[in-house]
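A single protein chain has been removed from this complex, and every other one stays in its place.
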Amino acid sequence: MIVMAAGATPAQVQEVVRRAQQLGLTPEVSHGRERTVVGLVGHETEPDLEKLSTLEGVERVVRVLHDHPLVSREFHPDDRVIRFGPGLELGGPSVLLMAGPCAVEGRGQLEAAAGAISELGVRVLRGGAFKPRTSPYSFQGLGEPGLLLLREVADRFHMAVITEVLAPEDVPLVAEHADILQIGARNMQNYRLLQACGEVDRPILLKRGLAATVDELLQAAEYVLAGGNQRVALCERGLRGFEPSVRFSLDITSIPVLKRLTSLPVVVDPSHAAGRAQYVPAIGLAAVAAGADGLLVEVHPDPSSALSDGAQSLDPTAFAAMVAQVVKVAAAVGRVAA
Amino acid sequence: MIVMAAGATPAQVQEVVRRAQQLGLTPEVSHGRERTVVGLVGHETEPDLEKLSTLEGVERVVRVLHDHPLVSREFHPDDRVIRFGPGLELGGPSVLLMAGPCAVEGRGQLEAAAGAISELGVRVLRGGAFKPRTSPYSFQGLGEPGLLLLREVADRFHMAVITEVLAPEDVPLVAEHADILQIGARNMQNYRLLQACGEVDRPILLKRGLAATVDELLQAAEYVLAGGNQRVALCERGLRGFEPSVRFSLDITSIPVLKRLTSLPVVVDPSHAAGRAQYVPAIGLAAVAAGADGLLVEVHPDPSSALSDGAQSLDPTAFAAMVAQVVKVAAAVGRVAA
Amino acid sequence: MIVMAAGATPAQVQEVVRRAQQLGLTPEVSHGRERTVVGLVGHETEPDLEKLSTLEGVERVVRVLHDHPLVSREFHPDDRVIRFGPGLELGGPSVLLMAGPCAVEGRGQLEAAAGAISELGVRVLRGGAFKPRTSPYSFQGLGEPGLLLLREVADRFHMAVITEVLAPEDVPLVAEHADILQIGARNMQNYRLLQACGEVDRPILLKRGLAATVDELLQAAEYVLAGGNQRVALCERGLRGFEPSVRFSLDITSIPVLKRLTSLPVVVDPSHAAGRAQYVPAIGLAAVAAGADGLLVEVHPDPSSALSDGAQSLDPTAFAAMVAQVVKVAAAVGRVAA
Partner (left out) sequence: MIVMAAGATPAQVQEVVRRAQQLGLTPEVSHGRERTVVGLVGHETEPDLEKLSTLEGVERVVRVLHDHPLVSREFHPDDRVIRFGPGLELGGPSVLLMAGPCAVEGRGQLEAAAGAISELGVRVLRGGAFKPRTSPYSFQGLGEPGLLLLREVADRFHMAVITEVLAPEDVPLVAEHADILQIGARNMQNYRLLQACGEVDRPILLKRGLAATVDELLQAAEYVLAGGNQRVALCERGLRGFEPSVRFSLDITSIPVLKRLTSLPVVVDPSHAAGRAQYVPAIGLAAVAAGADGLLVEVHPDPSSALSDGAQSLDPTAFAAMVAQVVKVAAAVGRVAA
């Protein structure tokens, strides 16, 4: 990792990049508020980096020992802002709300959900077309038709689309129709999928595995960044625990921990953690208070009829009440919920 | 459990109590906003309760099957408010702040802490005189002299005292000098201690064991209530988890879960969960946003010199910043932090 | 699930199968020692099965409510025996030993390992050609050349090959060169991979995810069986826990639990659980005593130079000592280790 001096010129940075490439390294340039850092990822070899420290404009060369140099805050000190869709941002001053049904079930369901959600000012529609299911006999999602429907309905309501991608071979299709690609908790360490997401020009929302440490999550994100895609957000959605009254145990502390270690945006999914709609608002408010950059909430026009995860889905009325509270808590911590 | 009719008279309630006593039961009367409930705790025997349903003013007799009838919200639907010390409340509309050093180390340390904390409007001073320590060779607290010092310093700053009690034989002494007795996580299932706390006229703060389910916490609280002490608050302080970056994993969802199941106040200790001062404010704000009735925070005038838990203690400056934020988040959820 | 009467003829079974197919169901016939069972997997629909009960030779129709009918012991009461390679068996009276290096690193390493292992009578060689690695910068395996080398060396020593397959697109290649395909813990819920393994004519060793319940493991196996591949063995390799002295916490009780719920063979991998070679023999012996049908052990000719998982690999001398003990414990529980 090459830290450039405070007033280093673009030409000096370019020279560092060129020399690094000559050494067989892949340089990634990161422009911070105060200074520029050039990350050099080397594969287990230790070339003679020290000579680079003699170039003009270089302040110092730092060897980063941990296994996720690109995602680390040392490398990219300023919070990363992911820009996507029609002028939307994740990781900036706003708290981004994303909502919708767990699974795309049909036009009526999706239109009802999108209508209710967009009326509250929410600009990102979630919905699963490809569903990973524990049982082979559960509803597996509508697949491509579901994806097309999701796009069509989102467009009608001027919303962006976030949806899960299950396998590397589906990445191009999903990337064509969605604004953000979501990697589910069960796929956090599906390395082929991470690599495929590294090559696509779409933001990735990477969910933490249900028994993954923060360090493993960061290393999984590193696969995507190392593949060339810098627009990655991390999502806490609850860990496997022993408490029977909840489905997963949301690790609220992971928010400040992640904020310290990485500059990638941090999103929280309170619905999967709670497993019960009644607990979703409290967890969502807690996440915003703790510094989350976004929330991903399951909203269904009629939770009792949902084909998937009905018990944890809010109905539009409950979601409207939650949004009103989120707006206030976001303001209390100096942010705007949108 | 006898649910009295909406307009039942005190005399009718008294008659139910008298008849229940004749049946060998221990009645506990709970006056709700709308109606009065008489809890009857029977020890594995099933006397002929049905006759009580024929008394005047009785609406119905409900058999409660779970193992914590007295702490349950069915029995006591309204939030319980614990009044203590000089006009203080836990569980009412305010969010109660309690702060101080992990261990009482000496007069200078305690006065510095109490001075800084009370200036911020905090009215409850915490500090350990009897310390449970993992190692027999660690500092075990000052014992009785520490307790007397805590009382003296708190009085000087017009503060109430909360401190841990380790063993049944210490309960009378601690109750004499403290306003709230704290039962630590390691003692959550020390039944003799719970029974001793059931017989004392002081509020009890019962901390959740680090691998206890919510149900086990409620059953532990039931020991205290069954002993006759209704002033019990529950405290979430983090569970044993696998994530190495934190000391314990705070179960934020336990707040709405407990609020659903019981009307006892819920307090959060963000310091023990975090294990690192840097994470304490975010966790504390999250707890208030999720509905906690109080926070218990470790503050030390000079954390680096602390004899116990220095790494997780805030210094007065950091605590002042945290309090300012807590005030805002509390307001956002319709409460006042004090 | 149609349970045939004790003396039902093949023609009667065929008639049940034909009629079930007419109803749009996929029948799977299972011949037990005492009677034949026809499993009928229906996708969330509930056709009129009751008429089948009127067919000749049918004893009764049982509706199985859980989500893994094909793997369940109710459906297939007798232990399933997987036959593979040159006359080898997994799940029969013998305890099958499988050993080799974590990763195929080169010819010398593999030959040294295979030589030492085969001398002890072990007939199955393990070795990773495609390696899932937490960090993108770790050694990812030799890929296809590693696979070919593994086959070649195994053939020289008259051994069968077990190796991991990481992605659906690699299944045909790995199936061509390996005798058993292993699905790693991180891929236990990679449903596309499970489906691909359901279509191949090779036994599958499915490892339990590090936070998967027994029920989720069985449902993952159900994906493979529902795809048409009945030769599936399950592998316990340790769960994520809080104890810092081991890498994963081996769930020894899962062995009798799995034996009760399913008739699929159960294998234990003591190496990944221990994370430290010193603990591997004790865990392996415990697994055999508890009823495991096989062990998968990491053995490296020179653990200190291993590119992957050296700390948990046994050297050939330590492995020889372990095998001698395994033989004795297997005999004590009425089995032969081979």
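Going by the order they are written in, the chains are A, B and C; count residues from 1 in each one.
Going forward, a residue touches a chain if its C-beta (ideal position, glycine included) is under 8 Å from a C-beta of that chain, and two chains touch if they have at least 3 such contacts.
Quantities reported herein were computed from a predicted structural model and do not represent experimental measurements.
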Given C:L239, C:L264 or C:V299, the residue that touches the chain left out of view is C:L239
Have a look at C:P77, C:G227, C:G291 or C:G310 and name the one touching the chain we're not showing. C:G291
Hidden partner chain, touching residue among C:D251, C:D269, C:D293 or C:D309: C:D251
From the list C:A274, C:A306 or C:V323, pick the residue that touches the absent chain. C:A274
Had the left-out chain been drawn, it would touch chain A at residues 240-242, 244
Counting contacts across the full complex, list the positions on chain B that touch the omitted chain. 41, 43-44, 67-68, 132-139, 166-169, 186-187, 189-192, 209-211, 216, 219-220, 222-223, 226, 239-240
So that we can see where the missing chain sits, which residues of chain C does it touch? 211, 213-215, 239, 241-246, 249-257, 260, 273-274, 278-279, 282-283, 285-291, 325, 328-329, 331-333
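Following the convention adopted for this analysis, only the chains that are shown with their structure count from here on.
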Averaged over CA atoms, how far is the centre of chain A from the centre of chain C? Could you give it in whole Å? 35
Which positions in chain A are in touch with at least two other chains? 211, 239
